[in-house]
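Up next is subunit A:
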Amino acid sequence: MTDMKIGAYVCQGCGLGERLDTKALTMVAQKEGKAHVVREHEFLCNSQGVAMIQKDIDEGVNRVVIGACSRRAKAEAFTFENVAVARVNLREQVIWSQPPTDEARELTQEMAADYIRMGCAEAKKIVAPTPNAAHGTNKRILVVGGGVTGMTAALESARAGYEVLLVEKAPALGGYMASLYKRVPSREPFADPQPTDIEALVAAVSKDPKITVHLNSRTTRTSGAPGQFSVDITAESGPTRTENVGAIVMATGFTPYDASRLPEFGYGKSPNILDQAGLEALARSAAAKGEPMRRPSDGKEVQSVAFIQCAGQRDASGTHLKYCSGHCCNTSMKQAMYFKAQNPNIDTAIIYTDLRTPGNGEDFYRSAQTKGVIFTKGKVQSVAVNGDGSASVHFHDLILDDKAAVMKDVDLVVLATGQVPNSGVNIDIPPDATDVPVTEAGKVQSVSVLNLTYRQGPDVPQLKYGFTDSHFICFPYETRRTGIYTAGPVRRPMDITQAVEDATGAALKAIQAVENAGLGRAAHPRSGDLSFPTFRREGCTQCKRCTVECPFGAIDEDEQRYPQFNEGRCRRCGTCMGACPVRVISFENYSVDSVGSQIKAVDVPDEFSEKPRILLLACENDAYPALDMAGVSGHTSSAFVRTIPVRCLGSVNMIWITDALNSGYDGVMLMGCKHGDDYQCHFVKGSELASYRMSKIDDTLQNLNLEKDRVRVLEVAISDIARVPQFINEYAEKIQEIGMSPFKGF
Partner candidate 1 sequence: MARKEYSFYPGCSSERLTSASNYMVSVESMCKKLDVQLNEIPDWNCCGASIGYAEGGELPRHVMNARNLAISEQVNKGQDVVATCAACWLGAKETKDRLAHDSDLLAETNEALREAGMNLQYKGEQEVRHMVEVLIEDLGYDELKKPVVKPLEGIKFAGYVGCQTNRPFGIAGESFENPKYLDKLVEIVGGEPVEKYDQKVTCCGGALAFSEPEKSQAQIKKIIESAYDHGADMIVTPCPVCQMNVEVYQGQINKRYGTKFNIPVTYYSQLMTVAYGGTAKEAGLNGQIIRAQRLEEIAAKR
Partner candidate 2 sequence: MSDLNTSMVEQYRNNFLKEVEANVEGGTWVKMCMQCGVCSGSCPLGPAWEHPPQELFMMIRAGKREEVLKSESMWMCTSCYNCIVRCPRELPITHIMHGLANYAHRLGLAPKMNPTRRFAKMFWNNLVKSGRVNEIELSVGLYFMDGFKTGVARAWAMKDIGLGMLKTGRLNPFGFLTHKGCKDKRGIHRMLKKAREIEDRRKGLAA
């Protein structure tokens, strides 16, 4: 490696020149930061400023420190080929976070000087990343599942110019949709059931030259990474072939909840009690024969039908599905309309507790009412089967509060059971577990879909109720396996319209994944990032924490039980780096050292200065932007805080905390995203792991004989613009109250 040569540049634009002594800052960079070249500029991001820096680079500068605005601004202007850049946020988080008064001037300047020191320290520890040499370049997309979701994903990918492999376990394409008589309308005026047009979709897929369909087949082994997956496709009673693909869309759909678990609703006691799938079959066969729908028990023409919503769904007792499957209200209305179309005098009643009609369902609901479908708000208690084949539905009428309401002599009863996702094995439940809750047990699938060879298990992780995990706000199609995207009811309960939209989104994501992989870059959320983690083999103790904690299953083990990083699967969050107790994992531009040296670079005044120092480690996805925007919005906060952005709280290594406390910081704050079932962490598990790790900090504090409040972990969202400075100020007050750290000056 050539000699390190640092150039430090301080901008005077945007008010920095008026609020700060920029000359003094360049002196700090020179004397303390050991910068070789220091310069001030009145407008650093303009072409002259950038040209000035480039000239220095051409003359040998290979590390650049920019003292200007936030790293979130002017990223393009301040990017230089093959040169590592440390951004010092003097604008948003120094001058804009401090009052523009004469009294505040001294502390503002001290803040800026510290950040310059930190920037120089960071510059010394980072290099510009180079792409992973082992990246894959396969751009073919594998779609698992040949229903409406899978077929749509396949067609969308093919139309965008990508080769597609479509694997379907059944002997024909079509999935559940092919079993429907008609579908809930997708077009104006949303008034009547609509033909599914599934045949046209199957035909389009079958004749598309870019799509290869494998029927009667399963994916029996999947290994590799984006751009270089290797998949075994095994035909039923046939050969196995190995194919290479760049990304995978998993569209394995759902199975209707088993209605035989609902004996209280008479299922199984009479053929006149059906689930929604059963009614579709009845309607299809009647239509095929050109006959009216008849009662299965005796062929009597149907005169009355009761639809029971939420049958075995939204069940708080823990016996059945806890969730709402979303499509069933619209589906029951559609099925009631089958009867109204046959004969408007057929009585159709839908018994519901809450009618939920997503999409344009409100129009459809109104149409059903216009056609005379009766809606009754009630909770069904039981269904009794009468001797003549009819049924009586006993329910609690919730409007009239009549607990003994009855619908008598109903010819057919249709149970709106829910969707159970076909998501494969739940890798969080050990195979030999015995204490699996009943609700889960009913749905736990023992057959894997993808048969991943990943260390963490054969299928993609699930969030709740068996649905695959994805970031529900920002990245709905991303699973926790990079390059594998789920779409349709395997991801969350949904109807056809939503599944088609999902399929399109997932196809787009798969395309992005193969394109990024082809360039050796990260997929979301650090899209385009070239850095990836490496580890120092000789220091590794084979503790396996990185392989266990990686939220994305990127790390396997090699034959010698050392971690084996699959760079293509990595999202670059640094959770492995935060986990490593011996600190051997690092990125070229982000490491335990690059942050640790910033912490140590801060000038910590002595105990009697009344100038405490608080370290704030802020998640770059939410907390750090919120801090920037707080500055933009004119919220001021304590001048004693020194903020370092981190890729994710998951990347925070405990050594940073103990180092900070040992070197005399009076407090440490961590700001990250919400975790739990409705997490907002961009790396899914990062903030949760951080909070788990920090829950053990008390012991450390006790060993150091320090107060518990010296460390505070906070959940913030990007919208907490006014709250973030408030949190800082409250904590600064708390630190005043506890008093200065006894570790200063050691």
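Per the selection procedure, all candidates are chains of the complex that A comes from, given by their letters.
Following the convention adopted for this analysis, a residue touches a chain if its C-beta (ideal position, glycine included) is under 8 Å from a C-beta of that chain, and two chains touch if they have at least 3 such contacts; residues count from 1.
Just so it is clear, the structure is predicted and the values come from calculations on it, not from any experiment.
When the candidates 1 or 2 are screened for touch with subunit A in this complex, the one that qualifies is 2. In the complex of the two chains, the subunit A residues touching candidate 2 come out as 355, 365-366, 369-370, 372, 374-377, 397, 399-400, 405.
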